[in-house]
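Below is one structure, written out as structure tokens, with a few remarks after it.
Every protein chain of the complex appears in place save one, which is left out.
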Amino acid sequence: MWPIIHKLGSPKWFYTMSGRWLPFLWGIGALLITVGSLWGLAFAPPDYQQGDSFRIIYVHVPAAIVAQSCFAMMALCSLIFLVWRIKLADMAAGAAAPLGAAMTFGALFSGAIWGVPTWGTWWVWDARLTSMLLLLFIYLGIMALRGAFASRDGGARAAAILTLVGVINLPIIKYSVVWWNTLHQGATFSITEKPAMPMSMWLPLLIMVLGFYLLFAAVTVARTRNEIIRRQPSARWVRALAKGGRHGL
Amino acid sequence: MQLDTLKLGCERDERWLFSDLDWQIRSGELWRIEGPNGSGKTTLLRILSGQMADYTGTLLWQGEPLARCREAFMASMLYIGHRPGIKKALTALENLDWYQAMSAFEKRRGVRRDACFQALAEVGLAGFEETPVENLSAGQQRRVALARLALGHQRLWILDEPFTAIDRAGVRQLEGWMMAHCRAGGSVVVTSHHDSGELLPSSGVLKNLRFDGQGGVHVDC
Partner (left out) sequence: MVRGACTLTAERADTDRVLDALPGLWQGFSATLIRDCRLRFRRRSELANPLIFFALVVTLFPLGLAPDSTLLSGIAPGLLWVAALLAVLLSLDGLFRDDFDDGTLEQLLLAPQPAGVLVLAKIVAHWLTTGLPLALASPLLGIMLSLPGHSMGILMSTLLLGSATLSLVGAIGAALTVGLRRGGVLLSLLILPLYTPVLIFGAGTVRLAVEGAPLAPWLALMGAMLALSLLAAPWAAAAALKLSLDG
């Protein structure tokens, strides 16, 4: 009985429930990002060392945080998928991967732009930037592996195993890169050792981080819903949905 | 010996190959699995041999769930699939010796080796023991794989199209082994494109499991 419930019951339940949450996720996420950007860009005081250029932090840090959380979420989904064979978990992991890669790229890109006024160059082999670059490669590897399998189930399980291997490796990569960095470069400017921020600076940052999380959740949920429909186009409830629109449920 | 399936089903990429299959395999039974290509015969054999975990329902070996007695099941089951499982760069003897080491309870290497010699002689490969398999003909290569049957450790044989690339005499011989194995209390599950006339139905041990190609499976006794 359980497998049937897992396989067929869950996606439908998720589809119905998420249909109710989704507008709130979109709405609150957009609101937080609007408030956060306005506050951060227009009202927060300029940094005493970097002037206005520090304001890119309001994109850079949220993107980086969400990029890393996304990997943790994918790892959790992969574990659920491999242990309990809940396909919905795999759909969510698959939906989140390109978003995580995009967030990682966003963090790297904004970091490079930020590098020009602060370091005088687009790229330095800073420990954080380097480990983000490796994270991007891991994301791309997972997406490529999933796509390489002819069978969707095979690709899903391969991607799940690689995600779990990656999540064990990420802390090791991170610390080895930090060690490598200190060995090679000595003390350079580091984003980690900023002076403590006043509240007028970090409060908008917090709002932006929350906004990024909500938008990430909204896009992931929406993509997962699409995937559910794509995988079960012939299920009875999906057909009813196609006929009757939202009222079908 | 008993292997049971309870409500066995398998779904591949949102398509059900079969579902709700209740089936009992007992000592002395020879099961032939029939059905059109792509109907799920090989998949069923792979599930039955414990290679695929992606199914619904339960598999019971000696009344116990398969997951709980994997080692005992693997030790008493022999599977030969489409791919022969023979290393071409090794000699026939070395190939068989590896299988012996994996499955035999015998600890002494010399005794294991003698059994390999005997098995190769039984499939008509006496004198070819030390020849690399790549220098043998296709039929002889297939016989190296079938020599594993003659090693005789396992009670349940699961054979996926074992008659490919063997000559008529070899087919007769293989059929003879399967019948003998069943008479001695073992069981055989086999898929084959061969006409039913080839497998001796007169003996009364032959049973059929038929895939109709539309997701249905029928047990004919």
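Think of it as A and B in the order they're written, each chain with its own count starting at 1.
Methods note: a residue touches a chain if its C-beta (ideal position, glycine included) is under 8 Å from a C-beta of that chain, and two chains touch if they have at least 3 such contacts.
Since we're looking at a predicted model, the values are computed, not measured.
Trainee: If I consider the whole complex, including the chain that's not displayed, which of B:S49, B:Q140 or B:T191 touches that chain?
Mentor: The one listed residue touching the chain not shown is B:S49.
Trainee: For the chain left off this view, which of A:V177, A:M208 or A:V221 is in contact with it?
Mentor: A:V177
Trainee: May I ask you to list the residues on chain A that touch the chain which is not drawn?
Mentor: 134, 137-138, 140-141, 144-145, 148-151, 153-155, 157-158, 161-162, 164-166, 168-169, 172-173, 176-177, 179-180, 183
Trainee: Since one chain isn't shown, list which residues of chain B touch it in the complete complex.
Mentor: With respect to the unshown chain, the touching residues of chain B are 46, 49-54, 70-72, 74-77, 79, 81-90, 94, 97-99, 101-105, 107, 118, 122, 150, 152-153, 155, 173, 176-177, 179-181, 183-186.
To be clear about the criterion, only the chains that are shown with their structure count from here on.
Trainee: In whole angstrom, what separates the CA-based centres of chain A and chain B?
Mentor: About 48 Å separates the centre of chain A from that of chain B.
Trainee: Using the touch rule from the top, collect the residues of chain B that touch chain A in their complex.
Mentor: My answer: residues 11-14, 54, 56.
Trainee: Inside the complex, what are the residues of chain A that reach chain B?
Mentor: Touch list, chain A to chain B: 3-4, 7, 85, 151-153, 231-232.
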